[in-house]
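In this view, the complex is presented without one of its protein chains, the others remaining in place.
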């Protein structure tokens, strides 16, 4: 193999690190995007026989948004490992809000895990998923990131985030009467 | 199935014995079904050449065989040394060797007009090397025709016989035929090779700086283009070489230094027109001997190389 071939192969098969901001995003729709990158389906050199997946760093997983009454209605199963006759024992189904309070990264992590096909490669793909509840990511991880995955839905701007100048210049549809109190 | 396995076991055992020197591979000429004249005729027809009969017999005789025969003569006291008349292929090999160098040099200069003379010489040295010429010699069927002490003959013997065959064609006066012979057998050995590897530039950055100075351009500037996985073991750096804010070469690498070196090599191979998008190396039907006749005497040396000079030289040809 020549020098040129060696470095060309190294560059073609290099793993890149992506960032995904899960702020107010649907975790299940986000999982579709994230797992696509974890598997390497976004690369033209993809092959199921060769693991060409990339790393994904997810931030703000604590601010993930579930639809409707999912926080109450969606349950996550786990078994304690003890028989059900044991006082610690049996299966447990806990709602999403409780799981989220115990570990704010798990809802999104499990969404990705369950989105992947349950074969031998899944553990490898999941090992490349790094989920953080807020935007505090260790420097040694963040310095690797060289791309960002766009979110599923646009993140709306809160009223507080508009500056006073913007509020002034925003087109008014009608004039408020003098008695109307404005915050 | 057991017969196949048996044959394999026998083969392995024989190979082992040969490797340890306890058994010799029998010479093909020791077998009863052997006719040297018909083999020689078949050899000439196979290559499509009319070799001069007396000269070609001389071409296959190696010096080791001559010495062996002389020893035998002396041992058997078979008359004076003057009567002993076997000539080795040394002289023919000399003739062939010089002709090979000349032909290959003119070919490489025409095939790679943008290459400096050092690169041309490196390619010619590769094509003239014992390894390449021994392989050619073996694959045209000289193994059983060679008279040498060892059987099978060793690499330098094979290479010498090949050069002697070229010498035969030259001495018979068929220079064009000899050139066609070289173009058809030696030149295709460049086919799968990466020619940028054959000419190993020791210090690519210094060469690049010399060339840019000759062209009157400013010094090259290396810039980091991309990094993926900076803190990981699979880090990949992409470095670009900029001259006057223009990108002239880029390359990837496992570290920034390697990437910079590959970027300079990429810049150089782009200048010398031997990068990935280079035109096909002329071979076979695409090789015009007349074009090579009218080629340059020598390419520019690396210390004087500049693109304008090369283009000017090409226009004058």
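In order of appearance the chains are A and B, and numbering begins at 1 in each one.
Here, a contact is a pair of C-beta atoms (placed from the backbone, for glycine too) under 8 Å apart; a residue touches a chain by one contact, two chains touch by 3 or more.
Keep in mind that, in the parts below, contacts and distances are computed from a predicted model.
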Listed names "Large ribosomal subunit protein mL43", "Probable cytosolic iron-sulfur protein assembly protein CIAO1 homolog", "Phosphorelay intermediate protein" or "Geranylgeranyl transferase type-2 subunit beta", with the criterion being the UniProt name of the chain not displayed: "Large ribosomal subunit protein mL43"
Candidate in contact with the missing chain, chosen from B:27, B:139 or B:213: B:139
Contact set of subunit A toward the excluded chain (per top definition): 8, 11-12, 14, 16, 19, 21, 43-45, 59, 135, 142, 145-155, 170-171, 173
For subunit B, the residues touching the chain missing from this view: 1, 4, 32-35, 38-39, 41-42, 45-48, 135-136, 138-141, 143, 183-185, 187-189, 191-192, 225-226, 228, 236, 238, 252, 276-277, 283-284
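Assume only the chains that are shown with their structure count from here on.
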Subunit A - residues contacting subunit B, complex: 2-5, 7-8, 10-11, 14-17, 55, 140-141, 143-144, 146
Contact set on subunit B toward subunit A in their complex: 194, 196-197, 226-232, 234, 236, 238, 251-254, 258-259, 262, 265-266
